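Input: one structure, supplied below.
Other chains of the complex are left out, but the ones given are in their true place.
Labels run A and B following the written order; every chain starts at residue 1.
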Amino acid sequence: MFGLGRPQPSSAEKIAAVENELKVVAEMHSRMVKICTLKCIDKTYREGELSKGESVCLDRCAAKFFEAHQKISDQLQKETQARGGGGFGM
Amino acid sequence: MDGLTPAESRELDQRLQKRQVKEFMTVFGNLVDNCFTACVDDFTSKALSGRESGCISRCVLKSMSTQTRLGERFGELNAAMTAEMQRR
């Protein structure tokens, strides 16, 4: 996600890097499931199967979520650089 | 992502398995929250009614389908995004 070019990482660092990458991806996945379920799934659960409408909604929600994720990531990087590093007053 | 020695791969595999167990527990917990919140609203009895029980069953089924469908979409979109980022 935020690719960093560094030379010769140690064994533990390599493992931690892969692990971290996967954690980031897993969290994004979990957020997407939560948010798209909320947006698309009828909460009365009168049916146990996804309706056509729900299925299409999920597909589009996933696509929009990725687009928004990318967009926000880009904007944040730009704004953070413009504000001179720190970002978020953290 | 690659360039790991066999020993490193093994270590990584173990950690990933732990992570998967943890993620499964989270998914399971969210599913319980979700289906209980959506389906149970009557506290005049201490046993699930037939209606609540049925609602929970359908909710579990639909949640599994949702999880599967979004998992597929996520895989595709993530692959596309990774490819895109390597082209930049």
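The definition used in the following text is that a residue touches a chain if its C-beta (ideal position, glycine included) is under 8 Å from a C-beta of that chain, and two chains touch if they have at least 3 such contacts.
Just so you know, these numbers come straight off a predicted model, no measurement behind them.
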{"item": "Formula of the whole complex, where the shown chains each stand for all their copies", "value": "A x3, B x3"}
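Just so we're on the same page, only the chains that are shown with their structure count from here on.
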{"item": "Chain centre separation in whole Å, for chain B relative to chain A (CA means)", "value": "14"}
{"item": "Touching residues on chain A, where the partner in the complex is chain B", "value": "3, 11, 14-15, 18-19, 21-23, 25-26, 29-30, 32-34, 36-37, 41, 43-50, 54-55, 58-59, 62-63, 66, 70"}
{"item": "Chain A partner contacts - residues on chain B that touch it in the complex", "value": "1, 3-5, 7-8, 11-12, 15-16, 19, 23, 26-27, 30, 34-35, 38-39, 55, 57-59, 61-63, 65-67, 69-71, 73-74, 77-78, 81, 85"}
